[in-house]
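One chain of protein is taken out of this complex; the other chains stay put.
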Amino acid sequence: MARTLTLIEAVNEALLQEMERDERVFLLGEDIGGSGGVFKATAGLLDKFGQDRVLDTPLAEGAIIAVAIGSSLVGWRPVAEIQFADFITPAMDQIIQQASKLRYRSAGGFSCHLTIRVCCGGGGGSGLYHSQENAMWFAHEPGLKVVMPSTAYDAKGLLLSAIRDPDPVIFFEHKRLYRTAKGEVPEGDYTVPIGPAAVRREGRDLTILTYGSLTQPSIDAAGQLAQKGVEAEVVEIRTLAPIDKETILNSVRKTSKVLIVHEDKRTMGFGAELAAIVSEEAFEDLDGPIVRVTGPDVPAIPFAPPLDKAWNVDTGAIVATAEKLAAY
Amino acid sequence: MARTLTLIEAVNEALLQEMERDERVFLLGEDIGGSGGVFKATAGLLDKFGQDRVLDTPLAEGAIIAVAIGSSLVGWRPVAEIQFADFITPAMDQIIQQASKLRYRSAGGFSCHLTIRVCCGGGGGSGLYHSQENAMWFAHEPGLKVVMPSTAYDAKGLLLSAIRDPDPVIFFEHKRLYRTAKGEVPEGDYTVPIGPAAVRREGRDLTILTYGSLTQPSIDAAGQLAQKGVEAEVVEIRTLAPIDKETILNSVRKTSKVLIVHEDKRTMGFGAELAAIVSEEAFEDLDGPIVRVTGPDVPAIPFAPPLDKAWNVDTGAIVATAEKLAAY
Amino acid sequence: MPPKSSRAVTDKSPGTTARSPELLLGIYRLLLKCRISDEKARILFRQGKYGGNFYSAVGQEATNVGAAYGLRDDDWIAPSHRDWTSNIIKGAPLKFCFAQLFAKATSPDRGRSSPAHMGYPPLNVITPASSIAGQLSVGTGVAFGLKKHGRDSVVVAFFGDGATSTGTFHEALNFAGVHKLPCLYVCANNRWAESVPLRLQTALENLSDRAKAYGFPGVTVDGNDVLAVHDAAQAAVTRARAGEGPTLLECKTYRWYGHSEIDPAKYRTKEEVEGWKKKCPLAAFEKQLLDKKILTEAQKGQIASEITAEINAAVEFAEESPYPDASELADHVWAERGA
Partner (left out) sequence: MPPKSSRAVTDKSPGTTARSPELLLGIYRLLLKCRISDEKARILFRQGKYGGNFYSAVGQEATNVGAAYGLRDDDWIAPSHRDWTSNIIKGAPLKFCFAQLFAKATSPDRGRSSPAHMGYPPLNVITPASSIAGQLSVGTGVAFGLKKHGRDSVVVAFFGDGATSTGTFHEALNFAGVHKLPCLYVCANNRWAESVPLRLQTALENLSDRAKAYGFPGVTVDGNDVLAVHDAAQAAVTRARAGEGPTLLECKTYRWYGHSEIDPAKYRTKEEVEGWKKKCPLAAFEKQLLDKKILTEAQKGQIASEITAEINAAVEFAEESPYPDASELADHVWAERGA
């Protein structure tokens, strides 16, 4: 049976069901217990499972990841929360030098079976320190897996995969989607595999590669483009690492044109890797430049409404750029 | 008067001369005083300038950057050293959330006039934690400037620019180049501007975009290619952020083919951004795929000699790939 | 030199005796100004006059006022998210403080930072990031720079109990201890970090004990007793100016409202909240001054109406100020891109 859930409800349900199914799973982070999380992703779980399995930690992101890593070595399946992606920087040493490399440096003798949930992205008025994405740093680090769902269905299915995955998975939840992304979600257990991208709309004229908060605007843009006679294929990169090259390249081979859309800053944003893959592996199929529609090269999204809005990549911008590219 | 110096001697000379010229400049880091640095980059400076200007800090990279940031607010010109790029992760919060954003978040009311010197890269047997590059994270962060010289001349000139630059500059020094990169260096004061890339060799058949330790192997490869009738242009991206698009695009417009070469891991490596720029802004000029020759998607360079060697991108690999590309 | 051990100052402050009425009234005025401004900021938020969030410090005024009252213009403050009023205490015109909440072009940061995250460069109040304890980084660095100049200015860094769990706190205070920096670390221990209670944050009873790890004094005071805080802070400032190094000053206090204006704070009991409200730092001090006749009812009314008038003018200024233009988005990223 499926019901309509928001993305945050889907996250909450995945956590709840996996904690019921697997006693080794426990949660830790700031404000995940007593308050149920800043956005209520963990609401109700403390009451249901108690402090032993829903742990409010000291204000120390490094310690949160440290405890997740170490406890996984003795058989636990920790799901750590970093309250905002902006606050993942104090845990970089633990994530990069410990979690991503422990399996490798011990040739498989030790490994980190853990999940790090991170709330990320702009939410309209979140400001410089509650709107960062910061996902691309981790996509550069083999040993990690990086996931960002845009639908409620994927949120549940990918989170269940992440918790069961024997490697460290960083699971990004875009705050703008928490309550705006709604959809059918099965009640029971299912997984969406980590890896495969999703073709959200088929089309023959150009491929839009996107992820996270700009998935739906890209789909919307494709709808508007169709009315103008342009059939855009929308591919959502649900897993940023490892990347599903096959789905990307298959689409590009069909459409011959690529538009990359993301909210994060442009230079060295995740779109750069997508462009690099396509320009290396599907060059012969390309009939136009690989165009990026992204956030600007500005440190983070500023607070004042006109500035926040000026950052925003919206459907209009996608449509306009796609039209030009289609006509190229 | 110019003499032949190694890259590390050029770094040392730049520090010495700038400290003599500008009393506001001081150095801080681990082991930069009493021992003159792990590689002797700061040798002799403690004796010459005393503890007030050459400060051995506690073992705390976050504190090193913190003190650099804060002291710059009251007029100092700190040059901080991070002993190995591998150990920059504990300072990520300070670099990303403070240094890169202080000017922006205060609309210019405060700013960070500081330089961070970082020893990076593989040195042949440096192992997992003394061989990381980690430069690309910072190229994603507007507000920072990121520099990596490959010649002694540039090392001195760019370091002097960095120290005088009103923004935070991360200055990467590749350990393999410290003593292998030798060249003429003027005795007196001069600067190499932050920004411009350098065309190291002219050619019409393809463009090699590279930086750091693979600059010289790329030039060597171009020499070998010339004997096979392939004229490669070698462009060294001395400044990773902000990127000199113009020089890159001019070269690509001339040669129509691009080979990207770097030591760092492939996925989301700096080469991704180069490929993205070219495929977006010089698509019409391209006559072949944008090919990357890079380190593998492995967490870091392992220690055992055969594994270390297997990582290595060498002249042979560049030549072989370039030949194929030229023939495309 | 072995470190001086921390001392817990739990006894009551000596009170109003032997202090000039100017000082007492100055502190009173500032306490009141902070209280009314903060309550006004809350109302404006609830009225939807600005978005984002606001982190009220009502209930904690004695900590910030006591610690920062009497600082010189050339001293520095390194505030956090709950220290918007430290700008007021340092002397920033109210109109800029409200313009900051409204994220207007007339605010010191031209609307870039979130409300309450305010700095004021002309008076050395460092624009804070949200990143907890970041101000301890920057503040400690400033203190190092000041000492290096041979100046006798000091830095006062504010932070909460939660911030003391961060690695940043440790690295900053350890550095300050080694170099005897002129820095005053003022911990407003309000017993909660968002919803996380103190017992899950630390095994300590007194956070001033953290100073024992750094070899400089740690002092615990009643953070709702403005004179107790002021005395302890002044002693620390004197030490700092004399080159004797930093002090960690723990002020035990409480925030009356939620972590922010969108936090119903259901994790706290009513009794706890009501108990602390009875220890209102403003009411207690006001009563002292009235009792001693340093303040009269008439004066009290006049001060309040002066402040209210000033706030109203400030709010008007903020409301009438324009937003920054969208075209400013990429200004001040690098020096070359200055506006």
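Order as written gives the chain letters A, B and C; numbering starts at 1 within each chain.
By definition in this document, a contact is a pair of C-beta atoms (placed from the backbone, for glycine too) under 8 Å apart; a residue touches a chain by one contact, two chains touch by 3 or more.
This one's a predicted model, so the numbers in the text were calculated from it and none came from an experiment.
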Just to verify: which one of A:75, A:188 or A:229 makes contact with the chain not shown?
A:75
Give the residue, chosen from A:117, A:145, A:201 or A:265, that touches the chain omitted from the document.
A:145
Among the options C:201, C:224, C:253 or C:288, which residue touches the chain absent from this view?
C:201
Filtering C:72, C:151, C:212 or C:241 for touch with the omitted chain leaves C:212
Of C:38, C:61, C:109 or C:171, the one touching the omitted chain in the full complex:
C:171
Which residue numbers on chain C touch the omitted chain?
2-3, 165-171, 174, 177-178, 180, 199-205, 209-210, 212-216
Listed in rising order, the chain B residues that touch the chain left out are 30-31, 33-35, 38, 56-60, 62-63, 86-87, 89-90, 125-130, 296-299, 302-307, 309-311
Give me the chain A residues in contact with the hidden chain, please.
26, 52, 57-58, 60, 62-63, 65-76, 90, 93-94, 97-98, 101-111, 142-143, 145, 165-167, 242
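Throughout what follows, only the chains that are shown with their structure count from here on.
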Using mean Cα positions as chain centres, tell me which chain lies farthest from chain C.
B
Which integer distance in Å separates the CA centroid of chain A from that of chain B?
30
When the C-alpha atoms of chain B and chain C are each averaged to a single point, how far apart are the two points in Å?
41
Multi-chain contacts in chain C: which residues touch at least two other chains?
110, 112-113, 117, 129, 131, 167-168, 333
Quick check on chain A: which residues sit in contact with 2+ other chains?
86, 89-90, 128-129, 297-299, 302
